Structure formats: C-alpha cells, structure tokens
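Of the protein chains in this complex, one is absent; all others appear in place.
Chain nomenclature is as follows: A, B, C, D and E, assigned in order of appearance, with residue numbering initiated at 1 for each chain independently.
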Amino acid sequence: MIHADKIPNLPWQDRKEGSSDIIWRYDNNPIIDKSFIPTANSIFNSAVVYRGGHFEGVFRCDNIEMQQNLYLGISDDGIHWDIEPTPLNLYKPDTDEIIGQARGYDPRVCLIDGRYIVTWCNNYYGPTIGIAYSTDFRKFYQLENAFLPFNRNGVMFPRKIGGKYCMMSRPSDNGHTPFGDIFLSQSPDLEHWGYHRHVMGAGGGWSWTKIGAGPIPIETDEGWLLIYHGVATTCSGMIYSMGGAILDLEHPWEVKYRCKPYIMHPEEIYERVGDVPNVVFPCAMLCDGETGRLAIYYGAADTVVGLAFAHIDEIMDYIKKNSD
Amino acid sequence: MIHADKIPNLPWQDRKEGSSDIIWRYDNNPIIDKSFIPTANSIFNSAVVYRGGHFEGVFRCDNIEMQQNLYLGISDDGIHWDIEPTPLNLYKPDTDEIIGQARGYDPRVCLIDGRYIVTWCNNYYGPTIGIAYSTDFRKFYQLENAFLPFNRNGVMFPRKIGGKYCMMSRPSDNGHTPFGDIFLSQSPDLEHWGYHRHVMGAGGGWSWTKIGAGPIPIETDEGWLLIYHGVATTCSGMIYSMGGAILDLEHPWEVKYRCKPYIMHPEEIYERVGDVPNVVFPCAMLCDGETGRLAIYYGAADTVVGLAFAHIDEIMDYIKKNSD
Amino acid sequence: MIHADKIPNLPWQDRKEGSSDIIWRYDNNPIIDKSFIPTANSIFNSAVVYRGGHFEGVFRCDNIEMQQNLYLGISDDGIHWDIEPTPLNLYKPDTDEIIGQARGYDPRVCLIDGRYIVTWCNNYYGPTIGIAYSTDFRKFYQLENAFLPFNRNGVMFPRKIGGKYCMMSRPSDNGHTPFGDIFLSQSPDLEHWGYHRHVMGAGGGWSWTKIGAGPIPIETDEGWLLIYHGVATTCSGMIYSMGGAILDLEHPWEVKYRCKPYIMHPEEIYERVGDVPNVVFPCAMLCDGETGRLAIYYGAADTVVGLAFAHIDEIMDYIKKNSD
Amino acid sequence: MIHADKIPNLPWQDRKEGSSDIIWRYDNNPIIDKSFIPTANSIFNSAVVYRGGHFEGVFRCDNIEMQQNLYLGISDDGIHWDIEPTPLNLYKPDTDEIIGQARGYDPRVCLIDGRYIVTWCNNYYGPTIGIAYSTDFRKFYQLENAFLPFNRNGVMFPRKIGGKYCMMSRPSDNGHTPFGDIFLSQSPDLEHWGYHRHVMGAGGGWSWTKIGAGPIPIETDEGWLLIYHGVATTCSGMIYSMGGAILDLEHPWEVKYRCKPYIMHPEEIYERVGDVPNVVFPCAMLCDGETGRLAIYYGAADTVVGLAFAHIDEIMDYIKKNSD
Amino acid sequence: MIHADKIPNLPWQDRKEGSSDIIWRYDNNPIIDKSFIPTANSIFNSAVVYRGGHFEGVFRCDNIEMQQNLYLGISDDGIHWDIEPTPLNLYKPDTDEIIGQARGYDPRVCLIDGRYIVTWCNNYYGPTIGIAYSTDFRKFYQLENAFLPFNRNGVMFPRKIGGKYCMMSRPSDNGHTPFGDIFLSQSPDLEHWGYHRHVMGAGGGWSWTKIGAGPIPIETDEGWLLIYHGVATTCSGMIYSMGGAILDLEHPWEVKYRCKPYIMHPEEIYERVGDVPNVVFPCAMLCDGETGRLAIYYGAADTVVGLAFAHIDEIMDYIKKNSD
Partner (left out) sequence: MIHADKIPNLPWQDRKEGSSDIIWRYDNNPIIDKSFIPTANSIFNSAVVYRGGHFEGVFRCDNIEMQQNLYLGISDDGIHWDIEPTPLNLYKPDTDEIIGQARGYDPRVCLIDGRYIVTWCNNYYGPTIGIAYSTDFRKFYQLENAFLPFNRNGVMFPRKIGGKYCMMSRPSDNGHTPFGDIFLSQSPDLEHWGYHRHVMGAGGGWSWTKIGAGPIPIETDEGWLLIYHGVATTCSGMIYSMGGAILDLEHPWEVKYRCKPYIMHPEEIYERVGDVPNVVFPCAMLCDGETGRLAIYYGAADTVVGLAFAHIDEIMDYIKKNSD
C-alpha cells in the first residue's frame, strides 16, 4: 500500500510497446529549458508538488551571471509550466519582512503537517542546507540553516518519525566533492538537529564516487521508497545516474533493500550534452495513490528538466529483486 | 563614437525576428572546420582583419600530429575563406632569412601604425607571448617574445597609449592553469616591456576560474570595448564563455564597466561537442565604423570557427547597464 | 574582571628576568611524554580542569597501534600527573552500561552547571564532535555526536548564552583539511544543534590555512578570551601556532578583537621535532581568579604536552592593542 | 608480404569516392550498442577473431551495475553479432571446474599454436593482466595473472619470438593513470614472465599523456604492424586517438617506424558523446591475407563498438612515410 | 626452532636494565654516516650478511649529486665497517664483462643455494626490482629485472618454496606512492616470475598509507618472521615505522600473525631529523642460531644507518600475542 494522495492529472505516458524498462522517459523531453526564464542560463534540478488540483514547483535556475537562484512555477498538467521571471523571496518567519531572494540550488519540497518545506543548498561560508516553509506556496519563511557547512542534498521525510522531523543530507567538502554518503538527522523543531545516522555509503560501479538523496521518499507498507543519485568518475569527469533503495519505515536510517543496478543512466542527447555532460539528477517524484503511477522530475546535464515515468510497484519489486 | 573604419562588406546577418539577443550566431556556423587544411585536426581560435577591401586572417590549426601552428587565410566576404595549406613562415626582422614556421596557438592580429602585429601563444620553455609584424600580410617578422613564461592570451591595443605600446596578457602556469587574471604591460619598442598593471581578475559565476582578453579592443568615446573569455570549472571540466567590459581610454588598466552576465555561452552542438566540449573563445572582432555592426570570430569546442554578430552600441549599453 | 575561581595551587613559574614575552614556557617542558602510559606512542593535545583542590585531565594518547584514545589523569600540582593506563570508558547516559572506550582525539573539558562536558574528535563515518558528561570525573556518559561529519575542534562555552549551550567547531573535510574556519552552534539540550554562526575565518600569515578553537574560553568583563590555533602551510608541511581573540559576551560569534601576531610559535626542540614537526596546539587553559595567572596546556609536535604561563590582563591588553 | 590467412567474408566497405583517408569508418556505425545484451549499460572495447569461416568475439560489457564482464559473441559477417546474454565462464586449466565469470575489461584475443589466448584487464588488488585460453572458443581456461598490478592493455604477439611468448602491456597506477608507456615481456610458459623491455613511450601531441597497445599485431615482412591508442589530456578530460607503428620482427621491442600523426581521432557523434566523450579505442584488427584488407574494431566513447576499414599496404606506407 | 646459523660475533648489547622494550637501539647509533664514503651525501637503507666469520654488506649511498648507488662493505664485528669508496660493479652473468656500476637503492641480500642474491630498486623507465648474484661477494652478476615497473622493496626468501624462488615486492607508482601492499611472486629461474600472490595490505594506524617488506625473512618452526616497514602520512609528510608478522612456511603469502602495534618508531634525533625526517627503515636482520639474538640494521631519516637488537623468541611471542 502506498501512502499517497490521488493525483488524477498526474503527467503520464505509457511505456513503449515491447519495452521492459522500469523507468521510461517522456517523449517530449526536455519539458523545461532556459527559455522559460528570461535571464536563465539553464533550468534544471527542480522540485514539484501536487497542490489543490494543480502543480507547483520550486525551480533551480542559474542565470546568465551564473548565479544560482530558486524560482516558483505553476502548471495545470505538470508538463507545461509557467515560471515566475524573478527569484522567490524569502521572509522572516511569520512576518512580512523580506530577507532577500532565495539564492542557492537543488531544491526539494516536502509537504508535512500542512506546510511545504523547501530545503536547498544554501551558501553560508560554504554549502549547507537552507530551510524555508510556506502554507500557500507564495510566501516562504526562512528558518536557520540546518547544518554547519559543508553539506548538500538535504531531503526531508514527509512525516515525523519517532516524533521528530527527519532529513537526509550529504556531508561534503567545499569543492566538487569526490566522496559522500547519505546521512539522516533528526529535529524536534526544524531548527536544532541531532541524532545523526549514517544511511548508506557510496556503492560500487555507477555510484562509487558519491551518492545523494533525490526526491522526497514515498511511504509504502514495505518502507520508504528512496530514489537517489550516484556518481562515478571517469577520466573525463563525473557521471550522475539514478538509483533506488527502500528504507525502514520507523528507522529510516536502516536500508532494507538497495538496488544494485542503476535505474536510470544518462543516455539521451539532452542528458549527455550540456553544461555538465552525463547527468540525470532526480529532485522530485509524484505518485498517484490510486494507480501507483510515478512521475519523476530530474535535471539533465545541468541544463534542462526532464520527466520520466514508472509504476511504484514495479520499482519496488525491481529494487527488492536486485538487492543483495 | 567608434574609432573604426568602414567595412562595407562586413559579414552580417540580421538578428532573428523576435529575438532580444545582444549577440547572435551566424546561421551557417561553423564557417570553418578542419576540411580547410589538408592535415588539420581542427581549426579554431583565429584572428581576422579587414585589409584593402577584403579580409585576411591568421588561423590556429592543430594538425593531425596535434602540433599547433599558425596559417594565413584570405576571404572576400569574411565568411568563405581560403587558407594556405602550410604554416606561416616567420622571418628575422627586415631580412629574408626564415626563422621557421609559426608554431603556437591562439593568435590575435592588431593593426598599429601601418603594421599588422600578430601576437600568439608561443613556446619558449613554457607558453609565452610571441610577437611578429607584417606590412603586407605576407612576410611576418618575428620579434623577441614579450614576456617570460608562463603567459597566454597576449592582446595588443590598436594605438599607442601614453606614448607606449600596450598589451594585455594572462600570466599563468605550465599546465591547464586553474587561475588567471588580465594584466596590461607597456613597451616603447615592442621588445622591452614594463609598467605592468592588473586590469581585472577572475569574476563570479561563469568566470570564476580565470579570464583572458579576446579580440583587439575597439576604441569608442566611452572607452575601449573589451570582449574576453571567462572560465568556470564543473566536475567535468571547464566551460568557456564570453564576457564584455569597457576600459578607460587613457588608463586602459582601469575598468569602467564590467558586464556581470556573460554575453555568450556554449549552446550549439558545435560549441558543446568537440575536442574540448563547451568552449566559445573569441579572438577577433570587426566593426564597421559606419553602421556599428560587429562581427565576432570565435573558436568553438577547440574544433571549429564560428561567427557571431552584434551592434556595438547595443553591446556598450548592455555592458554599462549590467555593470556594478 | 575575570569570571574564574581561585586556584591557589595553579602551576606557575615567573617570567624570566628581562623577558617581555606575553606567554612563556615552563622550564621543565615537556611535562608529559609517552612514558606516562605503558602502550603510548605519544601523549599530547590534552585537556585539564581544576576540581576540588587538585587537577584532573582527559589526555589524548595515540598508542603504539596508532589508535587514538582518551585517558584520565590526576595531579596535585598540575605538573606531575598520574595517568590511568587504560582508556576512559564511556557509559550510556545515566546507566551503568558501558558503551566502550573513548576513541578519538583532541579533547576539551568544560565545566557547566555542575557537569564536566568532554568534547572531542570522534569518528562516525568521518571525524565529528563527540560529547560526554560527568559529575564525578570518573563516569562519563556519552551523548549523541553533535554534528554531521566532517568536523573537528569542538569547544564549549562554560555557561549557557542566550539560554542555550554554545559550541565552537571547525567544519572540515575527511583528510588533512587545507581550509577551515571557526563556527559556533547552539543547543537547548546538548543533543540538537542549530543557529550556526560563523565566528572567524583563516587569517593572514601564520593562520592562512585554517584555524580552530583551543581551550574553553574564559569569561571577562570585556568578553570571552579565546585562544586558538592557526595553521600556515610551507613547502614542507603545516606550522601550528597559537593566537588570541576576544569574543562578545552575549553574541560570542562576534569578534571584538583579534590579535594579528601569533602569541606563541613552535620554537623549542620538542615543538619542532616529533611525529608532526612545528606544532603548538593549545587544548586547556586554567586561570586563577585571584591573581589572573594563566596556565596553558598545549600539545607539542603531536608527541608531548607542554605548559606555558601568562597573565590574563597582559594577554587581553596585547590582543586589544594588536587588533585591527 | 602479410602473414595472414584469407578471410573471404571480411567485413568491408570501399573508401568513399574522393576521400584520401587512410582509415575510414563503416557507414552503419556503431555496429553494436547496449541493446545486444539485456543488462548492458554499454558494450565497447572488444576483441574479434576469424575462426572456421565465421567470426567469434569476446566483448566488454559494463552492465547496469557498472560491473565489467566479458561476453562471447558470434557472427557470420563480422558486422551482425549474436552476443550471449551472460558472461563467459572461466575454467581451471584442463578441468571442468568453473572458477567463475570473467570479470574485467578491454579483452584481446590472440590465436597462437592452435589456442585462442584471451588477455584482459583483470582485477587482483588492482588492475593486472588476466590470461585464459581456449581451443574451441567455448571453454576458456584461466591461467595465473601475468603481472603484478598495476597493469592494463596486455596484448600478445601471434607467435613465439625467440622461443618465447611475448606480450605488450602498460604498467600504470591504481586510478585514471596520467602516464604510461608500452612494455614487452617474455615467457616460456604463459605463466612466468620476465625479460621486460620498453617498447615506446608517450609521444607528442595526441599521445602525450599515455599510450597502450591495441589489436594483436599483424606480421609482415617489414615488421609487426602495431595499432595503438594514445591519449592527450585537455582541461576537460582525456582524448583517445589511434596511432600506428611498425616493430622489428625478431626484436619486437625495437620500433622501426612510428607514425607521427594519429591515424584516427574521435570525430563522429558516437565517438564524441557517451559515457566517456572523445574515445576511439582499437582492440581487434582482422586482415584478409589475400587482399590486404583490414577491418578494425574499436570502442567508441566507452559506449558502443565501431568498425573501420583500411588497406594494410596503405597503412604500412603511411606509417613509414610519416615516421621520424 | 630457528633455521639460522651460529653467529658467535653477532653485534650485541644487552637490553637496558628495567626496560621492557622488545627491540632496543644500539647505544652508539648511528653506526654509519656519510663520512664512510668520500662522496656521500648519506648512507642508509643497507643490507648485511654474515659470511665466513665476518660480515659483508651492500650499502645504499646517495652521493653528493644525489645519485643512488650500491657499495660493498666489510666488517669484523658488524658494527665497524669498511666501505669501498666506489660503487659496486655489475657483471654480465658468468663473464668478466662489466655492465656498469650498481645504480639504485634499498638493497637486500639473501643467501640461497650458495649464492648471495642482491635485490634492489633499480631504474628501468621507472623503479623496478634489480637482481644480481655472487658467490664470493666480490663479483656480482646482474640478471634481468624481475618485474615491470613500477615496483620497490623486492625481498627474497632464503630458500625455494614449493620448488620455486619466492620474492616479496610492493607494486607502486612512479612517484612518492601514497598506497602499496606486499605481494609475493614465484620463479623457477630468477628470471621469469609469475603466480603473484597478495600477502598483506596497508593496515591501520601507523601503516595506513603503505607497507613494504624489510629484511630477508627468518625461518622458524612457526613460520617466516617478517619485519616490514609501514607508513603513515601526517599533514607534514610520511612517518616510517617498523612492524612484524609471521608468514606460513609453505604458503608464505598467508599471514599467520600480524602484530597490530609497531615494533619500532622514529624517536631518536637521528631518526627524526635528516634528509627525510621520521624514518626507520629495516633492510637486514642477522640471527644467531644458537642464542636467538637478532641484530637489525635500519636506515634512519634517509641519512644514516642504525642498529637495533632483539631476541627472536620475544619478537615471535610479541607478534603472536598482539595479532588479531
């Protein structure tokens, strides 16, 4: 059983006749490119939620100064998006005082207890995890950064576990970190974090360099479905692939299953060619609770946004079958 | 006011209907590829001048031994070129004695006081700036290297300033230098150089790794228009973009305006895919003094030559408007 | 005014006649070497407190397997020490259940609200800050690690500030980190940490590579006296010197004064020669509230423990006078 | 004269009208991609032999766990291949005892004295050269690894020379080795190796970083025709090109001719774009003894297999003419 | 039981009263410094054997050009040495033809079947293991290098095992290798080597960077006593310590016991200060079969030769007791 709401208008395209792919790409990928924001150099690793019958998103846009900012967008079908032309403003909690525009990158959005929590890679003397919340997806109130630098890929769980907020993240260094594991930290208040747990380390083959959590995990009776990125380094740079794992429901730092093969790998020209070649980087995943259909939003080549589809039961089965 | 001669046959193509680009690419790019020289592996970062109603150029060709040499070329329209099949010879100044073929790369050509000065990245126990001059664009007389190694991207100003020749350059190291600023040096005789001045350093975003001067600056009443390249480093290598700045007329080491966004970024397949992916590298810029039209020649992916267009007044305005 | 208890038997030696040193070394340095623990390779960066008329300490000993452990020691005069032959045990909070021996390095000890808080560099998939407390300096109860890796040099403040526990630390990477600033984090319960603040960054000259907090700060009316280490890197490795700063009492992440010169530099043979040459690394500082005398314990060359003396008012004056 | 059997059904396509290329690509490249093996991520650097009127091959396939294994394949025309869906098993010599599947990469196959010797990059505490033989191309018996790590690109000669087996290899390090020369070692029994000789070092230009032997050399009256790969490193990674040399027949560590230009360079999109951009990596070469036609199998972009053609006399001439 | 001849005049000094050291240094260390050879910069990592009632040695001397050569020496007591002023000559096997002087470093000498086998770090396009033999310790006949580069620390066993010569070595890279394990290779003839086996890898603590075999192992009923060096890397360079292990008699690549603590660590000023600080590097070990006394010769700080003593039974016990 999946703990997910119905999303009747979830973007969807059936798997190609004869294909046995577990995940398949949308035919009209990329769905978003730099043309969606006037000053954009690229729009990619971005987060999307279903809200009140339509879709809302927080988008990473690197502008033509190569500043990294977050932007809001909206869509009726999850495919065709209107993105605001200026970055999202951040407010002091429960005030009308604007702190400034949301600078940073690789956002995720998590609905928990009626609030949309955005986590992203913020800069405070190095990369760390920024947090902001909103109830209306218009005004976002920024909290304290969750961790000391250097950290990236902060990803919340969509409910409290053991009475605490839980967030995965990847401690890193101050450059193109050549290592990195997924950890989980816990908080009573989203402001103070502790009880840090190691979840899983870089693996073999396609993820030997580092890994990082992807979309908000989806709760199922068998555990949390985690989609994550894994990185291998060749003599010409890094390759970002997508992997899957299932985490224990109440002790989510315990990995029940970890799929040995990747579930998606850069292959299309828009994934292989761009500002950073050979990247698929998942940041959001929507699940229709009724059909188990999944729509995965991922950044491609650090340049555009792609969309891919799957059935949650098939992915769960595949992960379990291909786990050690 | 622009200090530039008329070039009635300047290569040109109007901006696309509806586009608001400051710089736009030629539809038939690349205009030059390796097929132009029999033994070429690639022809790219190259310099072009207008001379007597037609166009002449000094081309960087890496041959199939991957030796880097300079070649002469000629064109009636600046688009269709005849390039000589063997490298340019260099002569001892004011003699008929050939020193040898011009080895090296990334040439620029500057007309000053009736002489065409070629500067390029020469090798003398490391990269440094070679200098040669010609009055007829057939015989080039080589002077002493301007600087001690390690240096690249030597770019002359097209007139003496304060009574001295002025050259920008980028001190570097002996490899794929991960740093680098633009300096300016001065000389009474093109042979002895001093009064070195720092012009500008690596910037933010798209140019955080290093920068280097591009084409010969164009003199305007508001200052020297400088187009330069800036480099950012990703986990999979370097990205070369194009930027713009305006330098003080009489103290050209003083930056009056520096455009924060890049003005061109690798985007087309011939800029993104090649021997060095993601490179646009401007080496020459022609300006029609009458219309203010600009034609910019740039190397793409270290493999081919591209052509782009702009209006000088628009670029000047854009730089000023987007400067700090 | 100094907020420090009387320590009538504080170790002390007057400054040499004619010397104008702000800090001076004990004549019989090193006071502790590897002979104090049977299986020791080296005993160095260690913490000491005054307790009930005598001195107690937590010592870093790297044994002959080069495992890093913490050991307890006791002394009547702060100079002659008895160190236990086996590492300190850690207990589950408020139980008699032993977790294991205290592995790790570079301990500090802070008395706060009747409890002695030991913080040290613990290993949990990388270096991070371990925390344990004791009321009797015999049984130490281990709490959760304060932070995600990678972190070192966790140093508590000896009272709550703004209602919260405060700890300085230095985020780092997983090797011989070539960078590093001092941050401050806050906690309501010693278990969850947030409100991270940057305190100060690597400086010029002797501390250009990285810095890290040293002993527990001493409260004075003018602010917190912070002694810290700073590191410069030569072509043959790192040099660790000692520096001083004064932090704001209620906003201790605000630096009121930062002494530009170092206050101590490796100079004696036992500081220059050892497992890591050229290291002075302060971990503890005792202050006699009556006389203002300071005794500073520091590791030397990652091999032995040295002792140095100063007058708190002189150090405070020196820092203020030599600050920007 | 060429010492090569007739291969009447050698894959072949005539050179394009008007082309003067020494080596030309097959129009329908790539001939093999990941679709040929169900669990493949990529199929590339692979070895092929002519055997009993058809073609057999040992293929490098990196599966979707990014494990590297060897697979058997068969073809009637050398172009259309059937590849087995599971990796090749290795047996203990002259037994039916299976050691396991053939893990490793970059195989070569050499027919010598009636046995097909497979050499490949095996892992034994680092990369080294694995050896196995077969008489029927079905059962492969694994011998001891030839060398201590770290080694790659082991390539046999197709007959004993001076009474010994001869193998070229490239000593390397345990990562993306940034250096590497070709050596030759000798063995009486394929198990003990000695009399190591340096054959040739990294060259200029296109091979300045490292080189490695490619297909099994072909014997001619003028010497052994060696096709090898050479690597140059740009600011965005490595470029693998193909070069040619002629080795002395009886002292094959003596280089008679070494072609200064490369003979093939990444140029097609399937060579420039893939898991490792800009790679052509030759592993097999078939020669029809009657016509002198050559078919070269090479990996492209570490992703697919390409096929290229040449005339052996033209290549020999070209190498001689372009040698120092 | 020890398989070692009597050495009545073995250098010896009793352990200090009250000491419990397993190994203790000679009081008059260093026994050899650069003054022993006129053109020496340093004399260190050197090999010594007992032969006909006196001692003979092969010494590493780096001369004042910093060329590394081997020299012969002789001594009546193993402490006071006469070293020849010019390097050892190497001859073609069983001829009077001199190949040249023995260039290279870190020799070991092994008596096997009446021949003294010298192995050392030779240079052949990188470091590899040179081999020469002598029956009279005057004329040394050079064989082929044992391995392909890159290799160091080749150490023979003093008898054939399983019918083959056995040699340990450490595959490495072409610089100051930051990794390295001990392997064992086998040969029927000292010229061809195969059947390579991994013996042991870098350990924890004092040997985490790399390890390398030291003196010729000594045969006991319990196995081969192996003394080896292990290296840790600090922020200021490498520390070389000495460790011990016991290898299986007939399968010497199987480690029966491996002592977790080091058995000797740089501590004396001549071990801590010199051309390479903090090095003890054992190259020879003599055992008196009657008393079980051991004399260990080791290089100190890459500058001088030291001598240390032990009882073989104590060392064996210590290794066994401190093994996992």
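In this section, a residue touches a chain if its C-beta (ideal position, glycine included) is under 8 Å from a C-beta of that chain, and two chains touch if they have at least 3 such contacts.
None of the values given here were measured: they were computed from a predicted structure.
In the complete complex, the residue from B:169, B:207 or B:236 that touches the missing chain is B:169. Touching the chain that is not shown, out of C:36, C:71, C:228 or C:262: C:262 (per the contact rule at the top).
Checked against the full complex, the candidates E:67, E:89 or E:323 give a single residue touching the omitted chain, namely E:67. Which of B:181, B:222, B:268 or B:314 touches the hidden chain is settled by the complete complex: it is B:181.
The chain not shown here touches subunit E at positions 39, 41, 62-67, 176, 236-238, 273-278, 302. By the touch criterion stated above, the residues of subunit C touching the omitted chain are 204-206, 208, 232-237, 239, 260-262, 265, 269, 272-273, 277-278. Looking at subunit B, the residues touching the absent chain are 124-126, 128, 144-151, 169, 171, 173-174, 179, 181, 183, 185-189, 191-196, 198, 201.
Going forward, only the chains that are shown with their structure count from here on.
Common neighbours of subunit C and subunit D under the contact rule above are A, E. Compared on C-beta pairs in contact, A-B and A-C come out with A-C as the pair having more. Look at where the CA atoms of subunit A average out and do the same for subunit C: the two points lie 40 Å apart. Computed from the mean C-alpha positions, the centre of subunit B lies at a distance of 56 Å from the centre of subunit C. Contacts with at least two other chains are made by residues 236-237, 273, 277-278 of subunit B.
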